[in-house]
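Just below is one structure, and these are the notes that go with it.
A selection of the complex's chains, in situ.
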Amino acid sequence: MTKWRVYLSGEIHTDWREQIEAGTTAAGLPVEFSAPVTDHGSSDDCGVAILGAEENAFWKDRKGAGVNAIRTRTLMEQADIVIVRFGEQYKQWNAAFDAGFAAALGKPLIIMHGPGHAHALKEVDAAALAVAETPEQIVAVLRYVITGDLQPVAAAHAAE
Amino acid sequence: MTKWRVYLSGEIHTDWREQIEAGTTAAGLPVEFSAPVTDHGSSDDCGVAILGAEENAFWKDRKGAGVNAIRTRTLMEQADIVIVRFGEQYKQWNAAFDAGFAAALGKPLIIMHGPGHAHALKEVDAAALAVAETPEQIVAVLRYVITGDLQPVAAAHAAE
Amino acid sequence: MTKWRVYLSGEIHTDWREQIEAGTTAAGLPVEFSAPVTDHGSSDDCGVAILGAEENAFWKDRKGAGVNAIRTRTLMEQADIVIVRFGEQYKQWNAAFDAGFAAALGKPLIIMHGPGHAHALKEVDAAALAVAETPEQIVAVLRYVITGDLQPVAAAHAAE
Amino acid sequence: MTKWRVYLSGEIHTDWREQIEAGTTAAGLPVEFSAPVTDHGSSDDCGVAILGAEENAFWKDRKGAGVNAIRTRTLMEQADIVIVRFGEQYKQWNAAFDAGFAAALGKPLIIMHGPGHAHALKEVDAAALAVAETPEQIVAVLRYVITGDLQPVAAAHAAE
């Protein structure tokens, strides 16, 4: 069976990716996940560690962002579905950037965030085909989308 | 041999998809079919069952349409050929929407409907490379297109 | 000031286009409207009247649909905004086809229909950036979108 | 002389747009600026005010985001240059979304923010052709890009 390629963008401080992957594995879904490098230190340092040190923090960041983009743009363009998670903390502007990038590419977009961010994310949510709150919901969406098997999820808000 | 990916859009109340699949299997054609979720109840409820209940029917529909679109747009964009069937009943606006969507993507389009709908579907038919009435004709088109083997179909109108 | 090009697709049996045009003219908005040929007889006969008679109604329709498509596709592709109106009667599959075509082109899409069609049009509505019921609402959307001037519309449902 | 179309996305609580417009007018540059609706209240309420009230805040936001997107996507796609300003406060996820959207469209992108946001915006900055801090710098970039006349800007950091 053809694999569905799903790119998991956004928040890197909780285990939401692992939960989704465990759920889809348990459900036997043919999904191949990809993601940015989620080790914060590596992501910050990759540019200077490989391509040479920089005194100026701005250019250290630029080098790292370039190297990371080689990975993220390739994987996002290859993805069938792009899922972007906004966590409770931090600016997470790269998550919103990825959502805009995926939207302009015409990728089916799923946004995942807690109810407290709904108003701040209204433009982002409006570009998505689904807005979820929990990994359980994401797994249920993937199950339904890929197999047609609808398994209801109880009380999403309470699960948050 | 490379598989041809064929997306079967439209009417969900008769077994036309099964007839086409049985015919292509019998003919040994390398085709991989895809389709929207054809269980009417699941298709209507998927949004609220997974992403949370809605009091307003309009937004219940919106949630479901979004979730279904994750599946249908992905499969339609991956398809080599898009086939859209208009049945005898209902508005079937999503079938016509899919035909327009596929046409704008430049997908080879086959429309399938009974003779009574010909005038109402004239713009849709004009965007298609073939207009058929029966699953038998669809199978014959796929056989010819994929293998070059031309097997005439007798009396299409009578078969309706 | 740059003109906004707005294509008005769909229903041809009421004066909704004229109402919208009158409203935008009264509001002084820089809009250039376009539309399919809305004279039903001309639209049906244009193919055979110009390119030669056909005995078979199917090919008469095909010829006409081709000629009309020269107009409609050109205008739709040039449009900044596509508005599709579904009336109370008829199949209106070409309206849904146009909506799908515009959606695949990435055009900002506004759908206009009465509340009774909401469930049947749920996939079409989900592809739109706005769903309206009255010409007054369309004019208010255009006024806001073009000038930023927000003028509330009272009691849309009641106005139907 | 041909006008350059410049879209000004992002922060709406300071007068940075007015400063840029004043500067380009003073310099006699052929620029036509566009922007989202910057009246916060109108931007939040436009959906329900025109298209009908919603009890649920999530759908109120969705309606408004849709209507605003009719404006913003049209103007962004028509723009020659997209400038995105990140202010000192708020999440501003729609600004980052716009930056990603413009990047995927291949628009020349200029990002404007204070030095304190440099690390958080590193992926966004890396997608830009210029990163500026002040309206004065933006005007100087536009002057140079459009006319070739290079007028140095003194002490950008100090100007912050």
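Think of it as A, B, C and D in the order they're written, each chain with its own count starting at 1.
To be clear about the criterion, a contact is a pair of C-beta atoms (placed from the backbone, for glycine too) under 8 Å apart; a residue touches a chain by one contact, two chains touch by 3 or more.
Here the structure is a predicted model, which is why all the values come from computation and not from measurement.
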Review point. With 4 identical chains placed here, what is the total number of copies in the full complex of this structure file?
Key: 8
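Please note the rule applied: only the chains that are shown with their structure count from here on.
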Check your understanding: Which chain has its C-alpha centre farthest away from the C-alpha centre of chain A?
Key -> C
Review point. Count the touching C-beta pairs: is A-B or A-D ahead?
Key: A-D
Exercise for review: Express in whole angstrom the distance between the two chain centres, defined as the mean CA positions of chain A and chain D.
Suggested key: 25
Review point. Residues of chain B touching 2+ other chains?
Key: 66, 69
Study note, to complete from the structure: Note: in the complex, chain B contacts chain A through residues 32, 37-39, 42, 45-47, 49-52, 63, 66-67, 69-71, 73-74, 78
Exercise for review: Using the touch definition up top, name the residues of chain A that touch chain B in the complex.
Suggested key: 2, 4, 80-81, 108, 110, 128-133, 137, 140-141, 144-146, 148, 150-153, 156-157
Review point. How about chain B: which of its residues touch chain D in the complex?
Key: 54-56, 59
